[in-house]
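The full complex has more chains than appear here; those shown keep their coordinates.
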Amino acid sequence: MIQTRQLAVAQHPTGVELTIPVITVDAGVPGPSVYIQANLHGAEVQGNAVIHHLLEALSLHPPAGRITLVPLANPLGINHKNGEFTLGRFDPVTGNNWNRQYHFCGDDIADFVATEIDSDEDRIKAAFRDKLKAQLRHRLEDPWGLPVGQHLALRLQQLSLDADIVLDLHTGPVSGRHLYVPKYARERARAFNIPLNILMGSEFGGALDEATFSPWWQLSEAFAALGRQVPVWVDGFTLELGSQEQLDLTAAKRDALGILNYLQHSHQSAPWGPLWSLPQWQIEPVPLHACELVDYRAYYSPRGGQVEYLAKPEQPLAAGAPLARLWHFDRLGASESEQHDHPLSETLSLPCDAIPVLHFASASVQQGTELYKVLTNTFPL
Amino acid sequence: MIQTRQLAVAQHPTGVELTIPVITVDAGVPGPSVYIQANLHGAEVQGNAVIHHLLEALSLHPPAGRITLVPLANPLGINHKNGEFTLGRFDPVTGNNWNRQYHFCGDDIADFVATEIDSDEDRIKAAFRDKLKAQLRHRLEDPWGLPVGQHLALRLQQLSLDADIVLDLHTGPVSGRHLYVPKYARERARAFNIPLNILMGSEFGGALDEATFSPWWQLSEAFAALGRQVPVWVDGFTLELGSQEQLDLTAAKRDALGILNYLQHSHQSAPWGPLWSLPQWQIEPVPLHACELVDYRAYYSPRGGQVEYLAKPEQPLAAGAPLARLWHFDRLGASESEQHDHPLSETLSLPCDAIPVLHFASASVQQGTELYKVLTNTFPL
């Protein structure tokens, strides 16, 4: 039922091939197809522990359908350090974010829909999936080659193309749990039980969740433009499960339960069937806050200095309330009059109410460092 | 006539303000306004030497108009090393390319043109420049702050907004001299006497040359859409003056002469007047090759290994001719039969004729490393 193979995704100058484990859980019972990966950003290790718990649960409660699990999805990012920490968000050679290199070009969706406007849904789904696969294959076979990060991303994306559900497990720097939710899936997203939620539109920006839902969502929109309603046939989510560089097996169990809960219940509002006929997984519901993507704001440090982070992730903060204290220790020993103009420390705050999602991981910041990211104009999910 | 001031562009955690020198040459004679900066990418030092030669020439031959010169434009990038080399293309904290963070939003150009459709050219120019300035000022005053790289970029961009001509001096890694040419300025671009040329359209992608010409070009296009012809009132060019990490004062003198030649002659096909009434600068014309941006191709290494770079920048290469030899020294000592399937070295080549522009700077490459960039489908500029 559980099978594992190794997929080559990169090769070092010394000839070492870097591979990732691709685990499939398939009990032979027809059902939805699910793809879950973790640790694409090198420092964001928590998802591996979540996959461990998922695999344990799936062994005990074999699901219908087929689940593909990919831990340690980016060996290039995971294995690269400068100093003690993992420099994991971008390719250290080019600066390209590892999670902005997936591929989708929707230029010919209108043509496709014109051709298939009267086809039945099964045919549309199959033909569109074939089209997406051909698009990827074409990129992968480019005689000019592919950049490091895109080669990796496309290998992963190929694994995900058959899935009805794609979950990409990330973390923030110092971060509360949060979820990127495509708006059409807002209702079933509640089952994840993740406190902070950001609502996304159908645009493609290069990330895996978008590479999953944008094509199918844009397909649905194109049919709608011609007057035919078809659902968005896949779900794609990015889950941000706490802070980077930390492995917390206890929290990972809670994270896994939320995912199992979503997998069990999502079918009620989604176009695929159930994975289990189990009683409900035991989760403790938390309040679910949400905002639009455009209201998910970053606050940048107005000056350089050293920071006490005062506001805690997940805890609402009023406009003007203390967010962080920025210390200018270069002014220690300055005279009173100098300190009047250039105080030793300043308390930073936001111009509107917000719920902090994450903050920067280091106490030392430049002018322009992204200090906090926050939800604003929030509402219940 | 020559005045210099310091502009603060960044602040470190220890409170150090990083400033850049802003030099203006203004002999008080009305004429065009020119902005020239160098070393925005930290390792690309050659432009500073070019500015040195320009300043010497301008002192001897004071131009009409006003020339602003900014060497060492990015102290954050220039001063940051890991190992001996300068990690200068992107912000080491975020991975953001320093030259993709300029600002322009053209959403309301159509409205602007509708309003000004019957205005005279002077009024249009002044009103549009004001609009661009207001756009920048608005970003710089954002109460949420700005990211490090955008703060730097916008401070520089503010300096450039009054200019008729903006030149951004860069280099490649190991590179021939090449020039990014907005198509409308193709004719006068020849005066630079740079052998390899890439023709650009009016889209904005975040670089300074685009931030210069895209607004004015899109303005011209929007007028044309309503049936009125106005020129593109500014020129913006990125000059790539050889290889990074190298200071070659002799070559810099040739580079400076090309720029002076352009400044003197560009007015003949451009909407601004002459900077000099001197006899022509002494340049030795070279053959000028060009291709469309879409034909400026990168070749990525098909495997990891160590590389002998065989093809030289600026020297045409036939399809199938040796580009580079990729060595797999991990196969040293392998048996003959193993080497049959996995040879010790392989000769790489391109699928079409090309003129190499630049190659990677290190002998050790991963699968997917950008080995070469080349012009294809070339024609005379």
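For reference, chains read A and B in written order, and residue numbers begin at 1 within each chain.
Note that in this section a contact is a pair of C-beta atoms (placed from the backbone, for glycine too) under 8 Å apart; a residue touches a chain by one contact, two chains touch by 3 or more.
Remember, predicted model here, so these are calculated numbers, not experimental data.
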Complete-assembly copy number [criterion: all chains share one sequence; 2 shown]: 4
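One rule holds for everything that comes next: only the chains that are shown with their structure count from here on.
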Length of the line joining the C-alpha centres of chain A and chain B, rounded to whole Å: 34
Residues of chain B touching chain A in the complex: 10-16, 76, 82, 89-91, 93-97, 143-152, 297-306, 328-331, 350-351, 364-370
